[in-house]
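A single protein chain has been removed from this complex, and every other one stays in its place.
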C-alpha cells in the first residue's frame, strides 16, 4: 500500500480556480448607465477560458462575486467582464479606478458547447438584460470559428442594451427588443428570438443567458423546434468550485458552479430551474420574474 | 506574484527517499557467519538504483539504518542488501524471518560513476571487510556493461570473505587477501589491489569500499598511479536526505548521504576522510583502524 | 449527470458508531455539499456511509463575505464560509428529503447558548436524523472556537442538548482543531460525562493566508480554517491521543483524508469511522466509493474479515521525553 497512492486529479479542480490572481485593473469602460466593463491582464485565464465560463472577482475589503467572462484577448492575455451595479460589492467595484487591484479566480465552470460542424445551420444567440456578457463572448468565439450567428438582444430600454455594438459588429443578424419599444421591437429578447425563428428556424443550436424568467419562456418557445438549447444560469455562489453545495439545483446534487453555469435545457427539467433560487443563507426563494436585477 | 511561483524540485529530492516502502522480506541467506543477505520486492528502488547507492532500512520497533544496495534484479523488481550483525538494530534484523515486514527508503545518494568507454582498460574493484555489498553490485553492473573487472577482496579470515563466489563468477580476475592467510594472500584488500597493479597497472578506474583505514591506505597506494579512485564512505546517518547535517565531512557542508556516499578520492582531501567520524550524538571521534566493525 | 464511479456494497465495511449503523465508515463532513438536499444525496450515491448536514443554527446566517475559500500548497485549503445557513426551520425540508431516501443523516448543530443548541438539536431529531453533531469548534466563528476549548462550557452545552433531546438521538461532539492535548482531552472527557455518544476529531485549524499583492488576508473574514492533507498528521495525532486516553467512546476521524490508506491510518489510530470534506475537491464526489474500494483492497491483502478489526490496532508506543 505504501507509498501513498497517487491521487488522480479531479478534472474539476482547475489549476487557477483555487487561488486569485491579483492584478491592477487595466481599463474601465461605462458600457450602459448601470454597467461597467473591466479588463485585466490574466494570461492563464485568457488562454484557457471558453465562453460561458466565469471568474470569481475579489473586490478587496468587500466580497468575492461571480462574473461571466465577457471577452478575452488571448494574444495579450487580457480578460474582460462586465458588471452591473446592483449591491454593495458591485457598487464598490464601480467606485474603483484603473490601476486598482482586484483578484480573479478562474476560469470556472463549464462553458457553451459549440456545434462541431459549421454546416448544420447558423447559431441563435439570445441575451436578455444582464445576460449579454457570456453571449457576447460566445458570439465572437463562434464567428471566429466560422459559424454564422444570429443574435436576439433585449433590455428594458435602449440605453440598457448591453454590448449592442459588439453584437452588431460580429453577428450576421441582430434583432433588438426593448420593453418600452425605445429600440427594435417592443418586447423581450424571447420575442426577438421568435422573430428570428419565424424568418428561418433552421438553427444548429441556441445559446442563451438572461433572467431566469426569460430563459424559461425561451425554453418553452424552443420546445416547438428541434433546436438544442443551452442556457447559462445564475445562482448564489459561495465557493465556485463545487465544494460548498450552495448552488445545487436538484436532488442529484448538480452544481451550477461546477457542472454549469451552462446547461443543456433538457437537463434542467427536473431541477429548480425557473422555480427557486437560494439567498446568501441558503434559503430557497421563489423565482419571480419581477425581482430580477437586470430585466430583459 | 500570484499564484505561488512553481517550485522547481531539487533533483536531490528523490521520489522514494522520503517515505519507506514496507514489504515482507522475501529471502534471507546467511552469507558469512556474521552477515545475512536480505531480498525484498521494491520495484521502484530496483528500477532506479545504481551501484553505490544505499537504502535506509527500517526495522520496525528498533531503528532505521543505512545499508548499501548489494544487488538488484530489475526484471523482478527485487532489491538485496547484506547486513553484518554489529549492534542492536542489525541483531534485530538478523532475528527476523522471511515474510516479516521491513521498510526500505531510497535509493539514496550518488553511486559510482563508470568510465564511459570500456576500451580505456579494466576496472579495479576493491572490497575490504563489510565493503563488499556495493562493490559486488558495481562489479555485476560493470560486467553487464561490457567492462573487464578485476577484484581485490579482503577480510580478516576466510569465512568472512563476503560475496567471494559472486565476485569469482562475474569478474575476470579476483585476488583474495585475508589477515590470517587462511585464504589468498596474507594481508588486506589493499595488498591484493597492489598485486593487481603489479601485474598490469593500466586500469581505467578504481572503485572501493571498506573500512576507512583501508580506504586511506588505498588512496595512498593509488597516488602513485594515474588511476581515478572512487570510494564509498560510511558516516552516521540520521535522515539520509541531506537535511539534518549529521553526515557532513567538511567546511563546505558536503553531505555523505546526498553528495555521497561515493566520492572521488581527490575531493576528500580537504575533508574528515580518514580522520574523524561522528557518533549518534554528533560528537566527532577519531577514526582508528582498529575499531572498525568489519576489518579487511 | 456525471461519470464518476458508483459505490459497490461490501459487507466487510459496515460499521456501528454506538447505535448508528452505516454501510461503510466514510461520512461526508459538515459544510461540504450540505447546503442542499441534493448535495447530501449525491454524496450518498457516490458511496458515503452517512452524510453530515451543513451546520445549522436557530436563526439564518449569511456567513462571511468572500473570498470564502482559497487553495493552498499540496491540495490543502482554507475556508471562512462563516456557517451560512437558513436557520433550522427553513433547513428542515432539505433534511427530510434526504432522510426520505433512507440515507443516514447526521445533523450538525450550532447555537449561541446551550438552550439554542438544544432547540436546534430537538428540531433535527424530529426531522429524523440518525445523530446530532454539535459544532462547538468552527475556527472562523470566534465564539464557537473558544467555546470548544472550554471543558465546562462544552459540558453545559452537551448536558442541555442531551436533556432536551430526551435521548431520542445520539449526540456527537466535534472537537476544535487544536494541538493542545491536555485541554482537548479535558474537553472530550467533559463531553462524554455530559452524555456525548461519539467524538469527532477534528474541525479545521485556525489559520491565515495572505495575498502579497493585495497585502490582505486571502479570505474575506481574515482568519480561516485549514483543511486537507496539511492537517492530517495533526488530526491523526488527536485521534490517537483521544483513543489513548482510555475513554470508552467511539471516535470519528476527520482531516485530510484523500485515500483508503489515509482512512486506515485513522482507524489504526483509534477511529471507528471517518469524515471526508476537502477530498471531495481533490478526487471528486466519488472519493467515497474510491476510499471504500481502497479499504476493501487492504482488507483482502491482509486477510482481515471486517474493518472494525482495524480500530486502534496501531502498535503501542511510549511518548519520549
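Letters are used for the chains, namely A, B and C, taken in the order the chains are written, and counting of residues starts over at 1 for each.
By our rule, a residue touches a chain if its C-beta (ideal position, glycine included) is under 8 Å from a C-beta of that chain, and two chains touch if they have at least 3 such contacts.
Keep in mind it's a predicted model, so treat the numbers as computed, not measured.
J.: With the missing chain put back, one of B:93, B:207, B:241 or B:265 would touch it. Which one?
T.: In the full complex, the listed residue that touches the missing chain is B:241.
J.: From the list C:155, C:207, C:273 or C:286, pick the residue that touches the absent chain.
T.: Answering carefully, the residue with contact to the hidden chain is C:207.
J.: Please pick, from C:19, C:113 or C:179, the residue that touches the omitted chain in the full complex.
T.: Selected residue, touching the omitted chain: C:179.
J.: Considering the whole complex, which of B:95, B:252 or B:269 touches the chain not shown?
T.: The missing chain is touched by B:252.
J.: On subunit C, where is the contact patch with the chain that was removed from view?
T.: Subunit C touches the chain not shown through residues 64, 72-76, 78, 80, 82, 140-143, 149, 177-181, 183, 205-210, 212, 214-217, 221-224, 226, 229-234, 236-237, 240, 256, 258, 261, 264-265, 268-269, 298, 313-315, 317-321.
J.: Contacts of subunit B with the missing chain: which residues?
T.: Against the missing chain, subunit B presents residues 1-2, 4-5, 7-10, 12-13, 17-20, 22-23, 56, 58, 60-65, 101, 103, 105, 238-246, 248-255, 259, 267, 278-284.
Here is the rule we go by: only the chains that are shown with their structure count from here on.
J.: Using mean C-alpha positions as chain centres, tell me how far subunit B is from subunit C in Å, no decimals.
T.: 49
J.: If you average the CA atoms of subunit A and of subunit C, how many Å lie between those two points?
T.: Distance between chain centres: 35 Å.
J.: Could you give the separation in Å between the centres of subunit A and subunit B, each centre being the mean of its C-alpha atoms?
T.: Whole-Å distance between the two chain centres: 64.
J.: Give me the residues of subunit C that touch two or more other chains.
T.: Residues 211, 213 of subunit C touch two or more partner chains.
J.: If a residue has to touch 2 or more other chains to count, which residues of subunit A qualify?
T.: In subunit A, the residues touching two or more other chains are 2, 4, 19-20, 22, 103.
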